[in-house]
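The complex is shown incomplete by one protein chain, all other protein chains being positioned as in the whole.
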Amino acid sequence: MSQTIHRSVAWVFRALLPIVTTFRMLIQDRFALWGLSIFGVFIIVAIIAPWIAPYDPFAPMMTETGRLMRLAPPSSDHWLGTTAFGNDVLSQLIMGSRVALRVGLVAALAVGFISTLVGVISGYFGGIIDDILMRMTDVALSIPTLPFAIVAVGLLGPSVDNIILVITLLFWRNGARIIRSVVLTERERVFVKWARAAGASHLHIILKHILPNILRVVFLWVTMSVAFAVLTEASLSFLGLGDPSITSWGQMLNTAFASGALRSAWWWVAPPSLMLIALISSLYLIGRAYEEQTNPRLKDHS
Amino acid sequence: MRAYITRRLLQAILVVFVVTTIMFFMFRIMPADPTTMFLEGGMTEEARQVLLEEWGLNGTIWEQYVLYMGNLLTGDFGNSFFYRKPAWEVLFPFIINTLWIAVPGLLLGAFIGSALGMIVGWAPRGGKVERSGILLATIIRGAPSFVVGIGLLAVFSSYLNWVPGYGMGDPQGQTGLMRYLNWDFAHHLILPLCAVIIFFIPENLLLMRSGVVEARTEDYIELVRAKGVSEKRVAWHAGRNSMLPLITWLFPALAETIAGIVVVEIVFSWPGVGRELVLAVVRQDYPVAQAAFFLLAIMIVLANLAADLTYSKLDPRVAYK
Amino acid sequence: MNYLVKSVATATVGAGSLFFASAALSQEKLGEIVPKLSLAYYAADMGPVYEQSARVLSQEWAKLGLEFQMRPIQFSTFVSDIIVGGKLEDMAVFSVGADPDRIDPVFYLNNISACGQRANGSSWCNEEYTRLAEKQLTQVNSDERRETIHQMQELFQSQIPWWPVTNTVYGILYNSDKWENVTNPSPVAAHENLVDPWLAARPLTDDRIMDWAYLEDVSTYNPMSEEGATGWMRFVYDTFAKIGADGKSRPWAAESWEFTDDTTVRVTLRDDMTFHDGEAVTADDAVFTINKIVEIQPPTMSSRIGNIAGATKIDDHTFEFNLKTPDATFETIAMTYLFILPEHLWADYEGDMVNRDVVADGVAIGSGPFMFKEWRVNELHDLRTHKAHFAAPAYDGIRRLALGQADAIRSTMLDGTADIATTVLPVAAMSDLGMQEDFLEFIEIPSHGTMMTWLNNTKPPFSDLEFRRALKTATARQRAAIEGWLGFAVPAGEGNVPRQTGQWYNSDLEPVAFDIDAARKILEDAGYGWDDDGRLHYPVK
Amino acid sequence: MSIEFETLRGTLEKKPPVRLQVQDLCVTYKSARGPMKAISGVSFDVEPGSNFGLVGESGCGKSTVVKSLMRLLPASATTSGKVLLDGNDVLAMNRQQLSRVRWAQIALITQSAMNSLDPVFTVGDQIVESIRAHADVKHAVAWARAEELFAMVGLPPERLKEFPHQFSGGMRQRAVIAMAFSLNAGLLLADEPTTALDPIMQDQIMSRIRDIQKRLHRSMVLVTHDIAVVSETCERVAIMYAGRIVETGPTHDVLNKAYHPYTMGLQNAFPKVVAKGEKKPPLISISGGVPDLANPPAGCQFAPRCPFATAQCRAEEPMLRTAGNSLVACHHMERATEFRRAALKAETWRVEETLQ
Partner (left out) sequence: MSGDNTTVIEGRNLKTHFEGRNGLISAMLGGKSETVHALDGVDLHIDKKEIVGIVGESGCGKSTLGMTLARMYEPTSGQILFGQQDITNLHGSKLKSYRGSAQIIFQDPYSSLNPRLTVEQIIREPLNIHRIGNETEKAARVAEVLNRVQMPPETYLHRFPSNLSGGQRQRVAIARALVLRPELIVADEPVSMLDVSIQAGILELLNQLSKELDLAVLYISHDIATVGYICDRVAVMYLGRIVEQGSSDDVMHSPLHPYSDRLMAAVPSIDATASRERVHLSGEVPSPTNIPAGCRFAARCPAATALCHTVEPELYEARPDHKVRCHLYLPEDRDLRPDLERPKAHPFA
């Protein structure tokens, strides 16, 4: 009994091990450390957003004389000023982190799952299955991203869930290719050949020998997918196809742009822009460091 | 080689066919009815039926599909609902406009990016050049294209007032090629072109850099260095080899690239095909939107083919049968 | 922070006092909960004001214990699904523009309110009302017609199937260093038609071309296939009449007209008109145009010309319209809408006239104050002044720049590239610019354009008149105007006809003041109740 | 052109063989776990026109020695000591001097010919590149030289126009050899030139290197793990273990009369083809693995695997001392005869294995 417990504890530990080692490996890279810190801050802000946002993001601010506080520059009451509709920019900015992260994480996990599924099946089995799946990705790869997203969101309606769905539909293709190519090399590894020679079932080989060894690439792809998802959500919102019931950074920029306030209200335009750059760059930094550390040919041997 | 190209072309046709089919059905199940563009005045139901018939929207969806694909084979994309003329005629000038920012943007971006990538890749590992190069490239890569566009607009057009930030300039009655070969056009071209270039640089830079860094560890680079040739020559060997992964990325990345260009066109009011595509979707001008998708799909597929062929030119190891 | 605390506090206190009284009593007598209501509105492609307005309105409605699902819908989908598609789920907030022919109230009275009309999206059908609606259409005598219309509004007000929320204020921003005498077209939106602000303008500098900064393109110069941008078409082609700010038609290409009987109108054309190619405009051209249009019934025109049976030439400058039935709206709608085509360029055309590419064929030729020069799609339209025109402006031409987005319009106005901009730049932004810059002048145009609230009258809770009444009472028209439209809208009047249409508006209707407490009272009296979470429940059956 | 070509040939032919003296060469790599001393105090001389073998197993540092001779080590490595080419210290040269010496005086036949030719340039161009980097001649002249070199290694000259991937492994190795001789460098470094080749090809390549090298009278350092190849090729040999030379001397002496237990073990582990009917000596394996150079054991590096190791061996690092014709780094080389006998028996080594 205690042995079973011991074993299951060991199993959990082993399953977590790649994550822990990955993390340990990443914090050795100064860029990745920055990336992780920025990303960490975003996650924290997103979690506690409702408590730290000073105002309701859509509440109209009024001046003492009862007029709408339009395009007020930063002040002590409104650190980042107000929008053309009298909303507090800082509050919108803080609440916007939630959408970015929700879309980013959920879409990335979905993308990771589908990419892995397709990539593993295609790469492992090869032959006609591979052929069919790869032709499917060819088709998917020939669809221009944003125009498709525009049509699809127009079709499904602009809710966060639909945006996530569309992002998933768009980005599984690249991941499937990458993961497939890793599986192709992994499949040729001698221990996989051995397992086949020993009579192991396909499922056994995939679960025991292929998946654990491609997890790193999956992780990398999921990280990158978070960035793509955030970027796509922002672009859609910027084009006016974001979920209207919540604030997002792309939407803030869209509103600023459509209100013609681009040049006059820097406090409304600059913060969401910088947030987007910071969040996406932080993910790219993590991804890059990860690539650098896991690719022996890129690794700095000094 | 010819057999290979034939095979790839057939593959490409299949892909385009499927993409076209998908887009066709996507547009047909869109909730809106395109006749509503004419409805503000309260069109009568009879008139609506006339329009539907005229646009080939009255049969079952399968009939419409067969009709559409049949017409497509003869090069007929249908008539734009909005402009009332062949979708192809509508799109053609926009395509030219887009090419003006897309092609030089892509080429310059790739060139500048890979040149910088060579420098960063060849710089000492862990040194200032490498670290700042990577950091900058990553940050720029993390900037959505509309943020880049807005930033450029704000700084160079609004604040410094150096260059205009909208449209293609006033041609003063110039038409044809002369519409593009004038100073005013060039002046208007600067910002959107810069946005596209900036959009391209980081990816190229980072890819080139990893390529060069990887190549630096290759045995053949060691041998080249052992031969006592100049460092520049050694770098050339590394760069030449790193172009291969770059090519494989560059062309297929078009699908994502188009997204960047669409946004750039919108931000800079550039009358290009991307902006028209978005407008067509909003206006439910299906024939134009579908034709644009069709053209983009063909472009991407051909670019992939071109990537393969270029690759085979650059990499003598690849021999297609 | 202050504001938030305050507003939350008012809401709870205000609602709370009623609450305790009623909730405790009726706890066990609650019916079904009123489900979450979907609230459709124009998505961001129409600008941010609709979303803001919908949010402001729903905030107040929510105080009745309702919950809303916000549903932004793109313009075209909105029109086809909700306005004419009959697919309104629960509620919608949207607006109609200040088109010139909507100065005649038939759009508000019939098209969106009467039984069986395609655009009656709120699916309200009152037979008495519909009978009156049909009657007023035939009342050529405007006094009689006005009486019917006022009666209809009373009936409407008692049933409140939907209601207007605000009337739009448009704006014109122009470069006052370069131009003067830009007139105010109120109550019609400037870009929609009235040639006034453009034709009257006078240049102050040598730059005698007026550059109009605009978002989008018009799609064609064929007057038989264009609907969306008839305003621009009016520059190139002449109509028989123009509508005035008073809602009455005044002569344009027609020098005069009279009803010779209920279904015949005799029209006398001006004798000093020529087409841009120099040919004189005669009754032949007018008759040709009318008969051709009646014959082919272009889909985009069908609703406006449906009542015309044909035309007969009397002499070179006189002809007669033959109508199918007496038509009260004929002067204001059909006369201002039919564009005169040159017979000599169209008579021999064998193809489908509706789909004729007039630019390619070189026949973008009318008799209007401006002549077609160039069109670069999604870039610009270039028109030159037709000097021989009776209303030719005092400058050389007009160009419409398709700039695609607000920021570009703003910068063209600032750098002097454009001389005039209209609604497409958010009005508040135009007003700001007018205040900031000495050389920019802002004109405010109160209009009859209306933002309204539609309800699905066939479905509970909206099928209940008391519920509708409560909802209207809780409609914060003032807030929507200030917070949604940034002050560039005014709270709308009662009934269904905009106050800005002048004589057609029934000013005797009793105003419904915004009052949440009163609204809750109405609901409570009708048997509705609230649960502990404050959610509204139906009365027990 | 032909005059130019003759001039080129003339200068190349006149080049003398190089004398190589390596003195106290040390190489340290920076690594995540601290400095890693890959090479410690390696010294050897290569007489002009002679062959010197550097033998050792993987990780012993023999390739590092070769790379440091041409200063090809990555920036993370620090090198000390002297590498004298006819008295000039390579390690002290500036970049310009270095590039003049490389290939003109010291050329390299790399370990894996598979990867040592740039895949995107033709083989001919790569040879021409090496010539023109040092001799100011026209492309055509250099090409003619390349044709000559191809003929020398037995490849048809028309294949100069081909890319490396069109060559088989053996041909590629020959092309690399041709390139190494392109400037008739006085010293040739051959780093495992035949590893991963089939026996027939291996034999052919080695014969060819030997033939050309003898004919042109070049000096050569041959790095390999295959003592048979060394025994057939080199006059002198050094056995390396863990970044140090443990035994060096005339090849025949070192291989037949080893003083260091590692040399003995290596020799006995090597499978031999014995005459028909003769009893095969048992194969020996040396248990354990090479020491971690970032954290080396005290004393003799071989002590943990050595069946004869004593407490002294584990405490004190032995210095190279003369024994017979060789230099040996072993505290107990006086007992070499005894060791040699014991080392022939598999049990001697196996005991250690199970103990481990």
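Letters are used for the chains, namely A, B, C and D, taken in the order the chains are written, and counting of residues starts over at 1 for each.
The definition used in the following text is that a contact is a pair of C-beta atoms (placed from the backbone, for glycine too) under 8 Å apart; a residue touches a chain by one contact, two chains touch by 3 or more.
These figures come from a predicted structure and were not determined experimentally.
Novice: Touching the hidden chain in the complete assembly: which of D:202, D:219 or D:248 does that?
Specialist: Looking across D:202, D:219 or D:248, the contact with the absent chain belongs to D:202.
Novice: Please identify which residue in D:64, D:231 or D:248 touches the non-displayed chain.
Specialist: Result: among the candidates, D:231 touches the missing chain.
Novice: Of A:181, A:213 or A:245, which residue touches the hidden chain?
Specialist: Touches the omitted chain: A:213.
Novice: Of the residues D:139, D:272 or D:341, I need the one that contacts the missing chain.
Specialist: D:272
Novice: Which residues does subunit D use to touch the chain missing from this display?
Specialist: Counting over the whole complex, subunit D touches the hidden chain at residues 57-58, 168, 170, 198-204, 206-207, 225-229, 231-232, 251-252, 255, 265-267, 269-277, 280, 282-289, 346, 353-354.
Novice: In terms of residues, what is the contact footprint of the unshown chain on subunit A?
Specialist: With respect to the unshown chain, the touching residues of subunit A are 14, 127-128, 131-132, 135, 189-191, 193-201, 204, 208-209, 212-213.
Criterion: only the chains that are shown with their structure count from here on.
Novice: Between B-C and B-D, name the chain pair that shares the greater number of C-beta pairs in contact.
Specialist: Top pair by contacting C-beta pairs is B-C.
Novice: Averaging only over C-alpha atoms, locate the centres of subunit A and subunit D and give their separation in whole Å.
Specialist: Here the centre of subunit D sits 51 Å away from the centre of subunit A.
Novice: So how far apart, in whole Å, are subunit A and subunit B when each is placed at the average of its C-alpha atoms?
Specialist: The computed centroid separation for subunit A versus subunit B comes out at 23 Å.
Novice: Among the residues of subunit D, which are close enough to touch at least two other chains?
Specialist: 75-76, in rising order.
Novice: Which subunit C residues reach two or more other chains?
Specialist: 45, 74, 77, 405, 407, 411
Novice: Under the definition above, what is the set of subunit A residues touching subunit B in their complex?
Specialist: So the residues of subunit A touching subunit B come out as 31, 135, 138-139, 141-152, 154-155, 227, 231, 234-235, 238-239, 250, 253, 257, 262-263, 266, 269, 273, 276-285, 288, 291, 295, 297-298, 300, 302.
Novice: Note which residues of subunit C are touching subunit A in the complex, please.
Specialist: Residue list for subunit C touching subunit A: 1, 3-4, 7, 43-45, 47-48, 51-52, 55-56, 70-74, 77, 405-407, 409-411, 425-426, 428-429, 432, 482-483, 486-487.
Novice: Looking at the complex, which residues from subunit C come into contact with subunit B?
Specialist: Residue positions touching the partner: 45, 74-77, 79-81, 83-85, 97, 99, 101, 107, 111, 117-119, 216, 219-220, 222, 225, 227-228, 297-304, 306, 354-355, 357, 360, 374, 376-380, 401-405, 407-408, 411-412, 415, 417.
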